[in-house]
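The structure under discussion appears below in the form of structure tokens.
All protein chains but one are shown at their positions in the complex.
The chains carry the letters A and B, assigned in the order they are written, with residues numbered from 1 in each.
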Amino acid sequence: MIFMVRRTLFAVAAVMVAFLLICGCTGTTTDQTPVEKQQLRIATTTSLDDTKLLAHLTPIFEEKYNAEVLIVSAGTGKALEYGQRGDVDVMMVHDRAREDTFIADGYGINRRVFAYNYFVLVGPESDPAGVANMAPEAAFTAIREKGTAGDANVIFVSRGDASGTHSKEQSLWKAAGFNYTTEVKGSGDWYQEAGTGMGATLEMANEKEAYTLSDIGTFLAYKGDLDLVPIVDEGDSLLNVYCAMQINPAKYPDINSTVAKDWINFLISDEIQQEIASFGVDKYGQPLFYAAQDDWEKIGVTEAEVKDPIA
Amino acid sequence: MYEIIEGFLEAARLIVTLDPDVIAISVRSIIISLTATVLASLVAVPLGAAIYFGTFPGRKSLINLIQTLYSLPTVVVGLLIFLLISRVGPFGFMRLLFTPTAMVIAQTILVLPIMTGLTISALSGVDPVIRDTLRSLGATRLQFLANIMREAKFALLATVAIGFGRAISEVGAAILVGGNIMASSFASSTRVLTTAISLETSMGNISESIALGIILLAIALAVNLVITTIQHR
Partner (left out) sequence: MIELEGVRKQFDEKIVLDGVVGRIERGEIFAVIGPSGSGKSTLLRLIDLLDTPTGGAIRVNGADIHAGKSLAIQRMMGMVFQKPAVFNTTVAENIAVGLRFRGAREAAIREKVEEALEMVDLSGYGDRRARTLSGGEMQRVALARAMVIEPEILLMDEPTANLDPVSVATIEDLVVRINRDLGTTVLISTHDMYQGQRLAHRLGVLMNGVFAQVGTPREVFTLPASREVARFVGIENIVDGVVVGENGATAVDAGGVRVRVAAPLAPGERVSLCIRSEDLRIAPADAAKAPPGKNALPGTVASIVPRGPFSRVTVDCGFALSSVISWKRVDDLDLREGSSVTVSFAPESVHAVRRE
């Protein structure tokens, strides 16, 4: 019996030692020791992760910079929260207005735009609201009209999770002349909030034969599993701009700013810009993202923001 | 229906071919939850014993409290740990958020009440005559405790199994403090069976979800099988 107790204790001790070693490794890699791998923590909007763009880019970066990339996928709102709390080194988001606030509040620095694409209003092929090829704002108005009138076939599924896509959707309602809080949200069963990531929201809209606003990248990545089709995909207001920015080391001194800079510079480098532009073409027949590098005028940002490496 | 059958076939393929991602996620799940269970046992069993054998005011209320905490919602534990270990939280300097360590901490705290409570039940289950016999045979305090534990070992083993089952099957805390990271190194990743199922389902990868679900189920069954086998020996 005593022998058994000893053996059990030994096993427990062994497990604990093994675990401490694992923890030890993770813990110490954040130190600036040259021999060990640098860890880079990124909070990203779901679309960059769900499309596998990051899964495609990180191995190249890890190889080149001898670093390890840890990606936490969340909506833009949550990603900003992580950034604000100093839990990550870099954020990759797509919500210009909130990014500006974030930077103005001193949490973010060195924003660089590395990619863009377009949002797309997707819905069932039957298009029950009859909004195909309308201007985005007009289409939104028509959907709301049919929905509030009680047409049971017209449903709009919203991300409802304070993500960048959700922000874009809200700004489109606003542009169409509605007060989002009082006239859209909670105005009837036609408007439903999913409260999850883009992929899950598309799945939900598919099940309900509903309309939803999606970034084109995620939609294309999921298209094979969906019966939804693009209903409205043209209009400047559907522009979707992705940026990466560093969390301000002045706020959190032990943030890993070197490797964060490396990552952002890596994203806007010629080589990676080409990778982004060609990503998914072989699989989907069209790119999921456009490189930001040469289109800064089109997307309305400064040249420096797409081209100048961070010093 | 077709989707489910297809899912199961793909799941079988992933398991049979030892898909590296699936294996890594499964092994990580087991390591994290097992560590949490071992740590929780190291606290819960002595604590349970102290409460059971102790005489102090408020003992009854304490046991009631512990039993209430059985149903501690996992996301609440997750949120609490998140707030504590986030960079701006009191333990932020340790940089534990989004690490397996954070998940271990969350799961340890999650299973602590139920394991403590079940330890108390396990010890209560020991025949009072056995207790008297031990004292009558001149056991020292330590010898007494060791032998009571030994008498209760199957119930204690079941306690550990239940703790492990709860730890490995919870998703709320794991995703909040772990972040569901799939990094290039095993030790930095925090994707476990439950968070992976949640992610894969949301991404429409039903077959991966089913495969991971089957593995999770198999682990739970295996644990129970081991327990029953030992108990019937």
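Just so it is clear, contacts are C-beta pairs under 8 Å (C-beta built on N, C-alpha and C of every residue); 3 or more make two chains touch, one makes a residue touch a chain.
Bear in mind that the values here come from a model prediction, so they are computed numbers and not experimental data.
Within the entire complex, contacts from the absent chain reach the displayed chains B. Shown as candidates are B:A139, B:L157 or B:A220; the residue that touches the absent chain is B:A139.
Touch with the hidden chain on the side of chain B covers residues 127, 129-130, 132-140, 143, 147, 150-151.
As a working rule, only the chains that are shown with their structure count from here on.
Distance from the chain A centre to the chain B centre is 32 Å, each centre being the mean of its Cα atoms. Taken in their complex, chain A has these residues touching chain B: 1, 5, 12, 15-16, 19, 22-23, 25-27, 29-30, 37, 39, 41, 50, 58-59, 62, 68-73, 85-88, 196-197, 199-200, 202-203, 222, 225, 252, 254. Interface residues of chain B facing chain A in the complex, by the touch rule stated above, are 31, 34-35, 38-39, 42, 86-89, 92-95, 97-101, 104, 146, 150, 179-185, 187-188, 199, 201-204.
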